[in-house]
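All protein chains of the complex are present and in place, except for one that has been dropped.
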Amino acid sequence: MHSGGEMEQETRWGRFRRSEAAQGYLMVGTPALYAILLLGAPLATIILYSFLTDGYLEIIRDFTFANYREAWTNELYRSVMLRSLWVAAAVTAVTVLLAFPVAYFVSFHVAPDRKSLWLFLITIPFWTSYLIRVFLWKVILGFNGVVNSGLMGLGIIDEPLTFILYNVNAVVITLAHAYAPFAILPIFVALEKIDRSLLEAGQDLGESKVMTFWRVTLPLAMPGVIASVLIVFIPTIGDYVTPALVGGPEGRMVANLIQLQYLKLDNYPLGSAIAVSAMSIVTVVSLIFLFLNRRFLRGPK
Amino acid sequence: MTVAAKPTMIEFRDVHKYYGDYHALRGITATIRAGEFFSLLGPSGCGKTTLLRTIAGFEEISSGAVMIDGRNMEGVPANKRPTNMVFQSYAIFPHLTVAENVGFGLRRARLPKEELTRRVGEALEMVGLRGLGARAAHALSGGQRQRVALARALILKPKVLLLDEPLSALDKKMREQMQVELIKLQRQVGITFILVTHDQEEALVMSDRIAVMFEGEIAQLADPETLYRRPTSRKVADFIGTMNFLSARILREDAQGIEVEAQGLGRMLLDASQAPGAASGTGTTAGFRPETATILFEGQKAEREAMGTIDEVVYFGDMTYYDVRLDGTEAPIRISMRNVFGRPVLDIGARARIAWSPGAVVLFR
């Protein structure tokens, strides 16, 4: 009798569990199905394509590594990919370094009831049209643009500066401006989480303000810094609009290359191989930073 | 009417509950009577909240049966049970006013507006919140939130009110005040209250009967006095108040009683009711409460005396706790003494004569 009861408990428990899981699946089912069909399957398709051969107007089902060999050895493609990496790294470094003091200021020097107002002010430019902002930089940096006309009007230069538009510099400036608010938020959140008594403890133990910052605040803010590095790096390396509009021929980045292969040259396998390569670069860089983050959380020596 | 004469309101019949491999309730069998203030007492993780939630219908049981007022509750969802609950967090709906919170359960009854207003007013009056109906729920203090939760649960006139650690979020003063108010409220409405708590003092103060739970089982179910004076196991004795334990040996057991020899105290004859617990197989122990023994001063005499050395003295203002190592024992026992004016506080290391009474001894086997 008793053991029979036990058996029944197990199956009933099983039923209950199934029903909880079932409710969960019922809820998550639609969004999950959407993501599988419109994201999972397409990603799998381009990974598959990247190993196939391009024929004229059709894709030949021959398995090959040739696309990757081409993407990684052809001087043109390789230089574009390296440039993307370099530009994204430069934008990330500039953005995060400039953003840190702002996040620090809002977290430590602004009255608590004013903080959300400051964050609001900082985020507004981010929500204004990205294309319009890129457009503005083109106008500002252009041959007849605001900078040149202003500087010439003031008599500082005699003829327009040409090194500020249609090159990598213009891409870096524009992207750094576009992603500035994005970099501030994660750092701010990390700083907000720091228990203020830790800082007092640091100073109480005889550290100067600077050393307290260096030994207590900065390590504790590191997860936020790393989050903001990723949040800036990932979209910038794949950005299409900025290099296309203000980069000129020598400012092209990997997204432009992918677009070229797909829409202009119709070479899906090679385009896919470049896209998969770009994805891999993003993944590797992200993993490196996540690993660094884990090291930081465990505490520096 | 005494509690014992009242009919059964809730009955647990061999209730088991599993969470995967974890056996949360292990064969609970008990009855709770109508109109009783009943407490489920135990340390965290003992299953007391789970048991309460099986009554409310928030936890499905794995086997056995939960009966409310003679009806098996299997398959009856929480919204169809004649019980209402006061949650630990109070669960006051933050977007509604006090009156809307209190009247929430009456929505389905579709009462006329005046009737609704009147009943909400009555409920608020009952918990001492008259005139606060229009207040926004999030602008209330902890004590007020609790009163709103009570009024909201009682307005539906449930057969059973379930209270899940309702006082744990309040500070000490407020808690003591609410204990008294809850007792009065229960007498006033006369329905069954079931309280979950980990605070033994709270349970002793408020309850008609208490079920002490450990690891998914009821260790003892009794009224507060029995629980305190005649605990059936060392575990219960230790959880409710403090008890001194001395290892003991049974010399003889017959119709006259049990003759026991306890370390440090010597031989004594105990009544059978002084060994209320079943044999646990962990050895025999004699126990007594710190306040049932006293230190004797110059010139005082007692029927039963034992000798010891004072190990530690802790002064509490009205009380002093002495840790005394009885001759022939290893671990000190504790004796609590009321600080009567003019009586000296003894020093550590002093020799002391202890008066004790066999009637206060409980035997665990």
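Letters A and B mark the chains in the order given here, with residues in each chain numbered from 1 onward.
As a working rule, a contact is a pair of C-beta atoms (placed from the backbone, for glycine too) under 8 Å apart; a residue touches a chain by one contact, two chains touch by 3 or more.
In the analysis below, contacts and distances are computed from a predicted model.
Per UniProt, the protein behind the absent chain is "ABC-type spermidine/putrescine transport system permease subunit II"; the candidates were "ABC-type spermidine/putrescine transport system permease subunit II", "Monosaccharide ABC transporter membrane protein, CUT2 family", "Ribulose bisphosphate carboxylase large chain" or "MrpA C-terminal/MbhD domain-containing protein". Touching the missing chain, out of A:21, A:82 or A:265, is residue A:21.
In the complete complex, the hidden chain is touched by one of A:51, A:68, A:166 or A:188, namely A:188. Across A:49, A:77 or A:166, the residue that sits in touch with the chain not pictured is A:49.
Where chain A meets the missing chain, the touching residues are 20-21, 23-25, 27-32, 34-36, 38-43, 45-46, 49, 98, 101-102, 104-106, 108-111, 113, 115-116, 119-125, 127-133, 135-140, 142, 144-146, 148-150, 153, 177, 180-181, 185, 188-189, 192, 230, 234-235, 237-241, 245, 254-255, 258-259, 262-263, 268, 271-272, 275, 278-279, 282, 286. By the touch criterion stated above, the residues of chain B touching the omitted chain are 56, 58, 77-80, 83-85, 87-89, 91, 93-95, 104-105, 107-108, 136-139, 152-153, 156.
Note that in this section only the chains that are shown with their structure count from here on.
Averaging C-alpha coordinates per chain places the centre of chain A 57 Å away from that of chain B.
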